[in-house]
Structures are given as C-alpha cells and as structure tokens.
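I'd like to ask you about the structure that follows.
Of the protein chains in this complex, one is absent; all others appear in place.
Chain nomenclature is as follows: A, B and C, assigned in order of appearance, with residue numbering initiated at 1 for each chain independently.
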Amino acid sequence: MSDPKKIKRVVLAYSGGLDTSIILKWLQTTYGCEVVTFTADLGQGEELEPARQKALLLGIKPEHIFIEDLREEFVRDYVFPMFRANAQYEGLYLLGTAIARPLIAKKQIEIARKVGADAVAHGATGKGNDQVRFELAYYALEPDIKVIAPWREWDLTSRTALLNFAEQNQIPIAKDKRGDAPFSVDANLLHVSSEGKVLEDPAQDVPDYVYSRTVNPEDAPDKPTFIEIEFKSGDPVAVDGEALSPAALLTHLNALGRVNGIGRLDLVENRFVGMKSRGMYETPGGTILLAAHRGIEQVTLDRGAAHLKDELMPKYAELIYNGFWFSPEREMLQALIDKSQEFVTGKVRLKLYKGSVGVVGRSSPYSLYDQDLVTFEDGAVAYDHQDAAGFIKLNALRLRTLARRKSKAKAK
Amino acid sequence: MSDPKKIKRVVLAYSGGLDTSIILKWLQTTYGCEVVTFTADLGQGEELEPARQKALLLGIKPEHIFIEDLREEFVRDYVFPMFRANAQYEGLYLLGTAIARPLIAKKQIEIARKVGADAVAHGATGKGNDQVRFELAYYALEPDIKVIAPWREWDLTSRTALLNFAEQNQIPIAKDKRGDAPFSVDANLLHVSSEGKVLEDPAQDVPDYVYSRTVNPEDAPDKPTFIEIEFKSGDPVAVDGEALSPAALLTHLNALGRVNGIGRLDLVENRFVGMKSRGMYETPGGTILLAAHRGIEQVTLDRGAAHLKDELMPKYAELIYNGFWFSPEREMLQALIDKSQEFVTGKVRLKLYKGSVGVVGRSSPYSLYDQDLVTFEDGAVAYDHQDAAGFIKLNALRLRTLARRKSKAKAK
Amino acid sequence: MSDPKKIKRVVLAYSGGLDTSIILKWLQTTYGCEVVTFTADLGQGEELEPARQKALLLGIKPEHIFIEDLREEFVRDYVFPMFRANAQYEGLYLLGTAIARPLIAKKQIEIARKVGADAVAHGATGKGNDQVRFELAYYALEPDIKVIAPWREWDLTSRTALLNFAEQNQIPIAKDKRGDAPFSVDANLLHVSSEGKVLEDPAQDVPDYVYSRTVNPEDAPDKPTFIEIEFKSGDPVAVDGEALSPAALLTHLNALGRVNGIGRLDLVENRFVGMKSRGMYETPGGTILLAAHRGIEQVTLDRGAAHLKDELMPKYAELIYNGFWFSPEREMLQALIDKSQEFVTGKVRLKLYKGSVGVVGRSSPYSLYDQDLVTFEDGAVAYDHQDAAGFIKLNALRLRTLARRKSKAKAK
Partner (left out) sequence: MSDPKKIKRVVLAYSGGLDTSIILKWLQTTYGCEVVTFTADLGQGEELEPARQKALLLGIKPEHIFIEDLREEFVRDYVFPMFRANAQYEGLYLLGTAIARPLIAKKQIEIARKVGADAVAHGATGKGNDQVRFELAYYALEPDIKVIAPWREWDLTSRTALLNFAEQNQIPIAKDKRGDAPFSVDANLLHVSSEGKVLEDPAQDVPDYVYSRTVNPEDAPDKPTFIEIEFKSGDPVAVDGEALSPAALLTHLNALGRVNGIGRLDLVENRFVGMKSRGMYETPGGTILLAAHRGIEQVTLDRGAAHLKDELMPKYAELIYNGFWFSPEREMLQALIDKSQEFVTGKVRLKLYKGSVGVVGRSSPYSLYDQDLVTFEDGAVAYDHQDAAGFIKLNALRLRTLARRKSKAKAK
C-alpha cells in the first residue's frame, strides 16, 4: 500500500458502476486525494454519460472527468495487430480481456501527465490477471507512477461490507446490485467474458442466462449465412463489399456472429498469478475473423513465413495474456508478424451456421496457390518428378545413416 | 529409377483398386520381378478379400499375398500418441493421411524381411507428400532397401494411357473407373481426404458430393447430442461409460461425429514438396477427440507443461506432416509429450451440434483446479493478496528500467 | 513473514560461517523455535566438521545436526543431466550456482520430514536469484512447508548491525570477517562465483585477487596439455583412460582447468527478480566438459536431434537459472534431452592452453560421420549428385513462387 499522505491526485479507471464508485469514494476518504475519473467506450455496450453524472455527484470536478470513445483505436491498434498473429491463448482463448487493458492503462497515464496526477488506480481484484495487465502497462509507460489497487488494500472483503460502505457514503445503489451477482462480467467490442460464482465448478454446464452476446446455436437460423471478408495487408477492410472502419467492421461481424450463435467458449485456463480458473467467453466477430484471417493467409502466406508464425504464436499470445503488451519482446514479435503481412490481401468467403464458422473459398491478387503446379493433369509445368526423388533421397540420407548405426549397435 | 535387372522381389502397398493393380502389372513387366502384395485394413471402409482375389488373378502367389487388419495398432500406436500432442498442421489439419503412412511402410519393410524382398513400392504420385512419407519411413527402417515409385517413373501419364495399359494386361476395370474420377480420395479410420480436379480452385466451394463421412450440418439432428469421454494418462478409454478398445472408440466417435456433421475442413495447405494444395478433410471422431483432450488437459495439466506443449506442437505436427515419424527428433518430442500425460485422466462432457463440438464440463481425480484458490468468496485460503503486489512489482522491474532509459534517451 | 508463534522446528541450510550462524541465533531468538542444521559438502572446498562444532556451541542438539557429503549425487544427478543439454544461460553462464540449490533444498525437505520440522530457512538475500531457487524447490517438494528467509525479514540491514547482533549473542567472529568482505562468493564442485562490491561496476576489470579457482592464463604452462575424455550415453566416464566416478571426474577436470587458466567468465546477467547484475565465474572443469560434450555429440548426434536440442537449450537453461528444476516443464525437457543421448558415446581429445580449450579429435563406435559419403574422392558410394539437383529444386519451389508474385506485384 502506498503511503496515503503522499498521494495527491489519482486517475481512476472508472466505469460508473457500483464497484468503481465505491473505489472512487474510498480513494477520497482513505488517501484524502483528488480523484480524476477516466471512462472509456471500448464497445462494452453501455452509455457513458451516466458515468459523468455519477462522477459529478461523487464530487469530481468537471474538468477532472475524462470520457473517451476508444473503439476505433482499440480495434485498429490492438485487436487487429493481435489477429495478424492468429493469437489464441492455450489453443483457444482469443484474449478479449487481455488486449483491452493496455489501452486503458495508456490513456490513464496520458491523463495523469495532463492533469499532473501522481497515481493511478484500477478496480481489478487481487487474484486475477487484470491487476497484472494494468500495472505492468502503467509501469512500462511511466516507471515512477504510484499505483493503487483498492481490492488488494481495503477491508471491504464481503458484499455486505461493500454495500455498507456505499450507503454510508451516499453512493446510489441500483436495485439489481443489492443482491450478489451470480457471476462477474467483462465486456468490450471484442468479447464478453464471465467468470466466478455459478461458473466456478468446471464440471457444470454454463447456465443459459450467462450468455449475453450470442444466441444459443439451437435458436440460430436454420439456414447458413454466407459472407465475404476482404483483407488488405493482414487486416480486414470490408464485409460483403462494404468498406468499413475497424470498429464498424468488428461491430458488423459481432452482429453476424451473434445471430448465428458463433464464438462461445467454455474454458478452464491458467492464470499468470498461478491458479486455474474457469471462464466463459463470447467472441462472435473475433471467431469469424480468426477463421477468415487463417483463410486468406492460406493462399497468400509462404510456408516458411506461416510456420514461423505458428511456432511463435503461443509465446506471443502468452505475452498478451500475461500483460506484457508494452514489452520489447512483444514489440519484436509484432515486427516479425507485421513483416509477414504485406501480401495478406484478398477475399475470403465463409459459412456461418448454428455455432460454427468455416472458410468455403478464398482468392487473392497475390495468391501463391498455383493450379498449374499442383494439378494431377498432364501438361503441368515447372515440376519434374525426378526432382522429388532427389529431394527424398537427401532428406532420407541422415535417417539411413542412423538406421545403419542402429543395426550395427544391435549386432554388438 | 532403380536398375530393372537388379530388383528380384518387391513388396507393393496394394489396395486392390485399379491404380495399384496397374502398378502391380507394371512392376512385373518392367522390372521382371516377383511382386508381393500387402493390403492393410486401416479402417478405410473397404472389403479386403477382393484384393486377395485380384492379386491371385494377377499372378501373385498365395504365400505372397499379405492382408492385415491394422486398425487397433494404427489407433493405439499412431493416432493416440499424436493426439496427446493436440497436433494440428498449419493450425487446422488433423494429419489423418500423414499418420497412416509410417505404419504401412513399417509393415512393408517387415514383410520384405520375411520374404527376402529387396525392394518396396507404393502408389503415391510425384507431386504429393505421401511419396515422401512412405520413402522416409522405408529408409529409416531399412536403409539399403530399394524403392520403386512407379508414378515418378513410368510414361502412363494420362488416364487413357493407364486404361490402355490395363486393357492390354487383362486388368479388370470397374465400370465407374472408366471415366476420370472428379477428385482423389484417401481414407482410414481417422479421416477421409479429398483433393484434385473439382477441388483445385480454392475460391470455389467444395461440392456436396465430395463429402462421404459426415452429413451436412444442415441435415444433422435439430437437438444437440451430449457425450462423455473418459481419459486415462492422455488416451481416451471409454465413451458414455463404456470401455472401448482404441479402434472401437474411434469408430464410435466417428459415428457420433458423422450424424452431427462434425469435422469437415476445407483447407489450402503447404506441401513439403513446395507447393500449395487445396484439400477437403472429414475427421469426425478426431475432431471430437481433440476438443475432449484439450478439455481434460485444461484441468489436469500444469501451466508450464501445457505451454511447453503448445509451443512445440507446430514443430511436432510439421514433422509428422513431412514424413519424419521415424526420426530422432519426433521421438524426442514424443518423449517430452508422453512425460506430461501421466495425470491426464478424467472425464469430459461434450456437446455435439450441427457441425460443432464444444466442451461443457470436465472432472478429474487429479484435477489441478482449486475452487478454494480461485473463488471470489471470502474465506478462501492459501492466497495472500499482497503476494500479487510483489509479484507485479518484480515483473515490472525491468519494464520500469526500460522506461527510464527511454525518457533519458529522449531527453538527449 | 510467518507468524513467529507458529513455527516449532526449522531446518536451516547452515554453512558454519558467520552469516548463517547469525541466522541460526536469530531464528532461535525471533521465532523461539528449535533449529535443525543441515550442512552439505557440495565440493565448496571447506571442512565440514567446524560447522558441527559451531552448531553445538550455538546450542543445537547433536541429533539435529546433519552433515552430508553430496558431491557424487550433485554431479551425477544434477550437473551431468544439465551438461547433456549443453546448457548456458544467456549464451555463456554454466549455471554453477543455480544447479546446486535444488539439491540442498531437497535435502532440507527430507530432513524436515525426518525430524518433523514445520519450516525451512536459507541464508539467501532478498535481491538475488537464490531465494527463488531455494523456495521454489521447497514448495515443489513440500507444498505446505513454512519458509523463513531472514534476509527479507530482519532489520540487520548493515554490517554493523550484523556484527552487533553476533557479539550480543556470543557468536564467534573470525578476525577476517570483522571488516566488510570486498565481494561475495558462492562455491561448489562445479564453480566459484563472485559478485558485489568491487565487482559492481561492469566497466571495471575484475581485480586479480577475486579469482580463486584458476590461475591467470598468463601464468599457465607455456605448453598445451592434451587430454582425452570418454563419454558413455552422454555422460563423461573416464579421463585419459582412467575410469572415474562423477565427482572424481569433475574434480580431476577442475584441476586440469585450474592450472591451464580455463573457465573464467566476466558476465553481466539478467536476474529472475528483474535487475541486471555483474558476476565473475570460474568453472574450469565445466568449461572443459561443455567443449568435450559438444565434441562427442558432433559425431554421434543426428542433425534433427542436435538442432532440436539447440533450439530448446535456452529455455532449459532459463528454467534452471530461474529455479524451476522441480517443475514439469524441466522434467519434460530432460526426458527429451535424455532420449537423444543413447549413442553419445566415444572419446574426445582436447587441447588446454592458457585459458582456452578446444576439441582436436573425436571418435566413437557409434559415429554417424561417414567418410565414404563426404569425401571428394572418386568412388564414393551412396550419393548421387543428381539427387542434390532435385533437392535444391524442391526447396526452391516456394521461393520461386514468391519471386514471381513479387515481380507481378511490382508490375501493378
């Protein structure tokens, strides 16, 4: 815990909800410091103006309330670069929460510099990954910033204690927040994640009411939807012929994914802080995007490039999951990945149907697929069958030497 | 091409179909050598006795006709070890063709030793991966064996030439083989693959008639099917409470996958011989198995083990794809993977529905998931929130040092 | 800090020196608990009996004083397995300190079980790697053990405070320990390391008096020494024809290295706890051993195996450096490495001369080197030059396709 007397002004990542409102008040009363709020629209699907009203109500100066629409920046500078890598943590998770944290942290630091704040604060708990992600980003951008993590510091360790604190401090409590939430949610334009409480037993199904961003596949249309996504140098730029900004494009894919029940994931994952946790993710647009990006890479990416990317992907995904977005090694891997995307340009057709998405066609002006080369037909050019014999012979050479040693060794 | 005069006896991988029958006769006439046939049941779904009859008809001595049911060995010693690694080539392909080749090659070598043959032959073409897989395995097991690859040697380079050769040599031609096949197929218990001809344009959808092992997801039942797979030390041992042998288990999963339209993959992949090709794969049981294995690993595999496996998987998959099953590096990786599977034991529940498969629950007597550790609730043990603060601080230390350098560098 | 009232009996890694004697007394006075001492001979070159006398003097019960010669176990089960991997941290460091910690920790835990102790303690400081290595090993072997790390807990933060505490508690202080040591030392059979104080400026030369295990190369003999090391399945078993136990062999190589000035390393390295530190290492025998092991692998290890080992070595070395010896991922990598060593058998001749060591010859009954294959001479067998043409052509295929795309793209 930082020395309370020493903090003068703190920039809080503020959602306007009950928990961060309690934090806001707790910062004022415990640290006696001025609180600056930062509320971002990352596509979580909530109005931001109520956050402003609530902040004013809690005594924040108007000039200390920062509200910003980050959706385009989020998708363009964070989501899309990550999708160039086909990143999936532990083989499956599309990193929807992890990728949002560095951007929020960066904005908090920028505001701290602007308003001369000496500290930043976040509402992440002490057992999760998000505290790590926020704080690694803070420190990487402003090494001497003070960080306040109320959930690790205070004694409001039960729902009752929290509500009491809220009441004592005139923080309005919405009726539906009186009771204990049956699970905890994080949302942005890329995904919704849910965890805790009713989800804690990994042997039990995720209850239907947990899902909020996708229909149940059983309720999706009985006919498939076919779409076409166009890519330019690794990033999607249009859907069904309509050019769209990054955030608009992801929003559109989310809508397509939602109705077709695409992108649900029930996962037990390994947290950076050392334990396993069970979560449920809905990433409708992202799931479509991953399939599409792999599809366009199939015809435009060279084997050497593709395999190198595949080998490094798990490390890249782990870095983002663990909160090392602003680290030299993530930036080095990004340089490698971006280098590969110059010609990842073209169109992918996909079939969306009751929970699944699959590529059904791809084409590119820069395609490396060469029908003449691969065809079974006569008259194909540029390939001499005898070359294959030599190729195999030299690849086999060391294996033959090994086999000879083996039989010599056995004979002994 | 080997010197015709020098080959005395050759073991041919013989399916009983037209193409390998032509090869059989071509070997007899070109090399003037004795042909020994080997026909394996790998679960491709064809009767084997007709192959015996045909071989006899083509003049093979009864004691030189070898027919073997390899299904259990195939699944137990090849498919399951590979699935322990969650192997997917280029992120998607479950390696159904690649994993069958080493076993066939191994059997051919064993028979060659038994009958004193000095050569082996296969029916793979000169542009594909299979020639490499067969021959690398041959050489790795018997370094001085002679290898005959008729498709790289003969001048029967058109359908017409092949049929003429068949007629001249009294090889029976089934009516449906007169015309040119619209695509080429490989099948075994793990999968069916199709490629060539009508599939050669990667922008065009796979025609419906190409699929043979799965129903169209649109035609699958409107209600989901829930199943439970039990694992023991990394391998599946039972489905829905019924213990099954490896081949029986995979056969059962295939049936479940088939009716639910699971496991179709339209892929453009990079061949080892250097070009891209477009294929269609159906791997119903394998697709279910991969999801299930990942599911049970989620609760039983430690993070360090899991991430190491994930990082090495692409290389492992590439080795199998390229035909290096019998190589020291594949065996080294297998030792690493197998070492991790001791406690990968427990049950996974899955939902199968119209083309998709997802884990909905997992449990294990050796679970590493610790509800007490992860819960948001009070009273959880064994975790001090202050530890997280220290953990973050030390992880941030180098990033803070970097940030200080950066600002110093800018100031210059 | 653990709750003092709750610790009953603690097993201390005790060297008999001033610092661990102060710790011993501090544990008794602060925790009011019984102290059990463990003193190990890892080849650090000090008598152990004085440690027994000192422990008795400080009130430890005779049956609670454990002294053990671990040299053979250390070299056989820790040093040699690590050298099978050619492990070097950050390209240079032979991990002499890191590899000793897990063994000491393991013995402490074994003694704790034997004497019913509920805690263990070590004398590593709060800024170093050793605290991590000790404690990760403790927890991995006995998850509920209590760990006391006095250097992180007490207020004896200056030399003066330490000496005062010693005097107040009748701990004998050797005269040469009155003053502040000019650097800090760790030693065992594999190496001596020095760091701190006079070594802290990485721009300044290491002073001559810091070296203790090797002569200055300038003072080494003017004639080279030639030796021959014999390996069996990856481990050295004899030097110059004399079979030696693991510890005896390493001791012998140390002597050879010492007189020839071999194995000095001046290094700035990255600690796991986040900062850079400068150290000086002397690893005479280990430096010879690494060269020799690489030498015998050159003729006995297949390329695929060798390259896989080389790619994974940095990760393996990092795991040991960071203290993860008893982790699943280290054990998985060890399984992979050990799998490769079956035929790493044979003899290596080396030249030792004034600070450098080099392989000058190697031979093996299992050599994969094939003079017939490689020779420029006529008549060589088993290699058809035309195979090379095919090999190159297929390796070039994808590069040619890429080149064609590039010129097409430019033309646009």
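In the analysis below, a contact is a pair of C-beta atoms (placed from the backbone, for glycine too) under 8 Å apart; a residue touches a chain by one contact, two chains touch by 3 or more.
None of the values given here were measured: they were computed from a predicted structure.
Hidden chain, full complex: it touches shown chains A, B, C. Within the full complex, the residue among B:239, B:290 or B:389 touching the omitted chain is B:389.
Within the complete assembly, C:374 is the residue of C:57, C:374 or C:409 that touches the hidden chain.
When the missing chain is restored to the complex, the residue among C:244, C:335 or C:402 that touches it is C:402. Residues touching the missing chain, restricted to chain B, are 302-304, 343, 365-368, 370, 373, 383-384, 386-391, 393-395, 397-398, 400-402, 405, 408-409, 412 (touch as defined at the top).
Although one chain is not shown, part of chain C still touches it, namely residues 86, 90-92, 125-127, 131-132, 135-136, 139-144, 149, 151-152, 157-158, 184, 196-197, 200-206, 217-218, 222-224, 264-270, 273-278, 294, 298-299, 302-303, 306-307, 310-311, 313-315, 318, 324, 326-328, 349, 353-356, 358-363, 367-371, 373-376, 378, 383, 385-386, 388-389, 391-392, 395-396, 399-404.
Against the chain not shown here, chain A presents residues 270, 273-275, 302, 304-305, 307-308, 315, 324, 327-329, 331-333, 335-340, 394-398, 401.
Quick note on the criterion: only the chains that are shown with their structure count from here on.
With rounding to the nearest 5, the Cα superposition of chain B on chain C corresponds to a rotation angle of 180 degrees. Among the residues of chain C, those touching two or more other chains are numbered 302, 304, 394-395, 397-398, 401.
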